[in-house]
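Only a single protein chain was left out; the remaining protein chains are all shown in position.
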Amino acid sequence: MPGNSFGQRLRITTFGESHGAAVGVVVDGFPAGLSFPHERIARKLARRRPGTSRLSSQRREPDEVEVLSGVSPDGRTLGTPIAMVVRNVDNRGRDYAELADLYRPSHADYTYEARYGLRFVEGGGRASARETVGRVAAGALAEALLARSGIDVVAYVAQVGDVRAEIEDEAALTVEAVDANDVRCPDPAAAAAMVETIEAARKAGDSVGGVIRLRACGVPPGLGDPVFHKLTADLAAAMMSLPAARAFEVGEGVRAASMRGSEHNDAFVPGDDPKRPIRTRTNRSGGIQGGISNGEILRIGVAFKPVATIFRPQDTVRRDGTPVEYVARGRHDPCVVPRAVPIVEAMAALVLADHLLLRLGARVEEVP
Amino acid sequence: MPGNSFGQRLRITTFGESHGAAVGVVVDGFPAGLSFPHERIARKLARRRPGTSRLSSQRREPDEVEVLSGVSPDGRTLGTPIAMVVRNVDNRGRDYAELADLYRPSHADYTYEARYGLRFVEGGGRASARETVGRVAAGALAEALLARSGIDVVAYVAQVGDVRAEIEDEAALTVEAVDANDVRCPDPAAAAAMVETIEAARKAGDSVGGVIRLRACGVPPGLGDPVFHKLTADLAAAMMSLPAARAFEVGEGVRAASMRGSEHNDAFVPGDDPKRPIRTRTNRSGGIQGGISNGEILRIGVAFKPVATIFRPQDTVRRDGTPVEYVARGRHDPCVVPRAVPIVEAMAALVLADHLLLRLGARVEEVP
Amino acid sequence: MPGNSFGQRLRITTFGESHGAAVGVVVDGFPAGLSFPHERIARKLARRRPGTSRLSSQRREPDEVEVLSGVSPDGRTLGTPIAMVVRNVDNRGRDYAELADLYRPSHADYTYEARYGLRFVEGGGRASARETVGRVAAGALAEALLARSGIDVVAYVAQVGDVRAEIEDEAALTVEAVDANDVRCPDPAAAAAMVETIEAARKAGDSVGGVIRLRACGVPPGLGDPVFHKLTADLAAAMMSLPAARAFEVGEGVRAASMRGSEHNDAFVPGDDPKRPIRTRTNRSGGIQGGISNGEILRIGVAFKPVATIFRPQDTVRRDGTPVEYVARGRHDPCVVPRAVPIVEAMAALVLADHLLLRLGARVEEVP
Partner (left out) sequence: MPGNSFGQRLRITTFGESHGAAVGVVVDGFPAGLSFPHERIARKLARRRPGTSRLSSQRREPDEVEVLSGVSPDGRTLGTPIAMVVRNVDNRGRDYAELADLYRPSHADYTYEARYGLRFVEGGGRASARETVGRVAAGALAEALLARSGIDVVAYVAQVGDVRAEIEDEAALTVEAVDANDVRCPDPAAAAAMVETIEAARKAGDSVGGVIRLRACGVPPGLGDPVFHKLTADLAAAMMSLPAARAFEVGEGVRAASMRGSEHNDAFVPGDDPKRPIRTRTNRSGGIQGGISNGEILRIGVAFKPVATIFRPQDTVRRDGTPVEYVARGRHDPCVVPRAVPIVEAMAALVLADHLLLRLGARVEEVP
């Protein structure tokens, strides 16, 4: 029940503060016998790591994951909990001394203190996006499981500030195409404009928000557990648990509110593939109907606010309520969205892998 | 773990199919000693009931709730599970005979069968919005608990099709103002246009989507359990578990993606009220920062797709994959949004009441 | 998390007070497509019903179960929650008037008030063994699922007071043999002595405790989820959640404490049946090793205290602490054990069915 675990049948528990000893994750319920995907995990962590492009924070963290448990000496998962730890090495505590007594605007400083009576001042503690390291490692593991089942998850930056990407064929997207530029937007023209937008924000000492979209191909029909663990609900919880997430949508999302049923409904049609005899002509539902996957491409979007750290004077208060002016210092991304791409993928993979396992035994004939 | 329970410390389990014997809910973890709010529950159920205005379905259900357990003979909650049941009386099974063999477009017919191998054909079974009766009854109970703590939840229709309401002061909203018109939009001009939009859709044999917004006043700072049970995450799961929900947002929501940090950040300022010495000047965060409430007004929105049932010929397939044309018959709302207002309130109340209880013992000095 | 739900993948939630409107259960996670076992449920409920022999309480409850949800019109489980309700009809509230202000010794009157500040006085409210009606109905459903998988659960009375049964071949036990006498002990000589013990207690206005043993045949190897959901742990929780349960054991149980390893270890031997190539020569482990089933007969025992209601003067206190003498009146079993037999079976069946489902997907090659 406490808030640091996610998932039902496949459950992760993350731990760690930004400037504590380490961040990490315990993955429980992962099936036994999978060749442990060390490389996939390393690759995924590298994608979220700061300091790899001029667009992101210059914090240097090697982010090498140590696997403490759950893997046999010959490299297969054991079915037991898989604990993974990443050390925090670049802890410049001195940058944070002045923050102990004041609340940074739109950070979690005030709310953590309201809840717990104290907070880990340095680096935002648990509220830092560094907490997502554990999610990404666990998500890579989940992706390896999904890959065996032919499920493939790709996210990309669809919007930065007012710049929106146009992607014609989401099914054809690849991680390579996404990673072809620093902003992780597979629409090259939009990507260039996004880079400009981010650079402009940086030069202004400001930050800017954005949108990530994700599609999953190969999701079989029948995933999602009505009523409260609908795929929509679990994906929404997954995404809205991310730092700075402010909106979530599936399929046509907010646009559906303006549509008529005759525009939005997806007609069923016979499928060409004998393995998929029933398809939909359109996919406004984004692959989920009644909270359960229908086998079409799963499509979601997540909107992120601009990061709260800006290098301009801001009004705030001290713990005792007295007003004070605050100007941030240190290393911070002007736009979190490019680095959030692998994080969104990780959370989607965790939800899908969980539901792949939860699906087992939904019918009595499947019980041996 | 199975999907029909929601909440951690305060947990509801709903049951029932649209055209089965009954729908209902078991509420577990509700504190003992509250005077049972029979009237509040009846009032709330009446608000979601169909057949009460020309805008909604003409199904006639008295929706009288029977309380089976959890209340003492003198009308106080016992701390034990509260089971509430509402009988289904207006089951016109004959309307559904032709549906047994085909999949209605954008309904859950196909996906339920994909998961379970069979489905309750009549009325959509468990996928019907009638499932929400139990949520509303439980939500009214949660509202009674919140009311004791000074927390007040009001939702309203903010958009129908392309018509958007303008609400200047969300804090001042009342249920009475919301219910002043059939469409439950407290902006009278917009309300009139919404009614026209809905009527036009009805006449066209079509349906239309919309948006509900909700604000909660009086939420104390410190609710929300990082990381995965952030208030944002739990609210998102709650709302995206609703039938036809397609998008969720908090605070500025999707608009935040286009904003710069200097536009979005909420400066902290000294408060006028000595009980609330620290406030924010603006409330773009919608009352939640780092997933924890900051004491400002909680603001969320939920977008709903147009209901899938339309009275126009649609392409679909039979179970064996052969194409067929389908035209809906029977009783159906052209727009679900006005009736969803109390449902959205119920889910928000359940999340807030859960977190009010989860908050207890977050600090060691609170443990007796 | 609240206390009225049990099970992980197959989860029951019970509700109801002894003298409220009804008792019942919601079963969530039950696989779809099973022919609903109305008769099995009725038969099982009849076995726990009071008033059916001179050994048990004379309360008259028809205990007819009404199924509110989760079953299709043609009688198959839908995969959705199955709600079952049994009305309380024989509520002689007048018997309890004097109890409102005092605490019956070794009942839950005092502790419920200590927790909740109030209690449902009549009939012990939620603390009554009547709460188990829902467990038994759900357990019968679980047994039907187990039966498909060749798993067969039988419990019997192994001890009443100082009288112990001798059962040579637990595998050969049948429900019919158990139910051949009122005391549900398949050792006829012991059964006769048990009846005498119970009658003697009744005549003395007293009560007497006892032990129930259970064996399950056909449990496949591999059920049980280390570490905290070992089969031993889940069975222990199941049994120790029963009213009046005071001890639980598996295999040799407490006797194992006096044994040496060379006496207790179960040697592995080749099996005669090609489907079961590996067996154990003895079965002191009771079918569970390292918390996981090994395919041998599962054997557990549960000890129950004598029921607290006796018809002799007892010292107790009023709510304000003043001493008072109390003599019970009304209808009460002098020995709860015979009627607890189907309840123990129900709980064991629920645990095993849960683990049958939890077992799915433990290996990566099982994930489709």
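Order of writing sets the labels: A, B and C. Residues in every chain begin at 1.
Following the convention adopted for this analysis, contacts are C-beta pairs under 8 Å (C-beta built on N, C-alpha and C of every residue); 3 or more make two chains touch, one makes a residue touch a chain.
Keep in mind the model is a prediction, meaning the values are calculated, not measured.
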| item | value |
| --- | --- |
| Touch criterion as defined above, residue of B:41, B:343 or B:356 at the omitted chain | B:356 |
| Touching residues (missing chain, whole complex) on subunit A | 1-5, 8-11, 13-17, 20-24, 26, 28-29, 32-33, 66-73, 76, 78-83, 85, 115-120, 122, 125-126 |
| Missing-chain contacts mapped onto subunit C | 1-6, 8-9, 14, 103, 105-108, 110-112, 114-117, 126-127, 131, 159, 161-162, 201, 204, 206-211, 221-230, 232-241, 243, 245-254, 256-271, 277-278, 280-281, 284-285, 288-295, 303-310, 312, 314-317, 321-323, 358-359, 362-363, 365 |
| Touch residues of subunit B, complete complex, unshown partner | 1, 9, 31-34, 77, 79-80, 145, 148-149, 220, 226, 356-357, 360-368 |
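In this text, only the chains that are shown with their structure count from here on.
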| item | value |
| --- | --- |
| Innermost chain, where centres are averages of C-alpha coordinates | B |
| Between subunit A and subunit B, centroid-to-centroid distance (C-alpha), Å | 26 |
| Rounded Å distance between subunit A and subunit C, as computed from the means of their C-alpha atoms | 45 |
| Distance from the mean Cα position of subunit C to that of subunit B, given in whole angstrom | 38 |
| Contacts with two or more other chains, residues of subunit A listed in rising order | 1, 9, 226, 362-363, 365 |
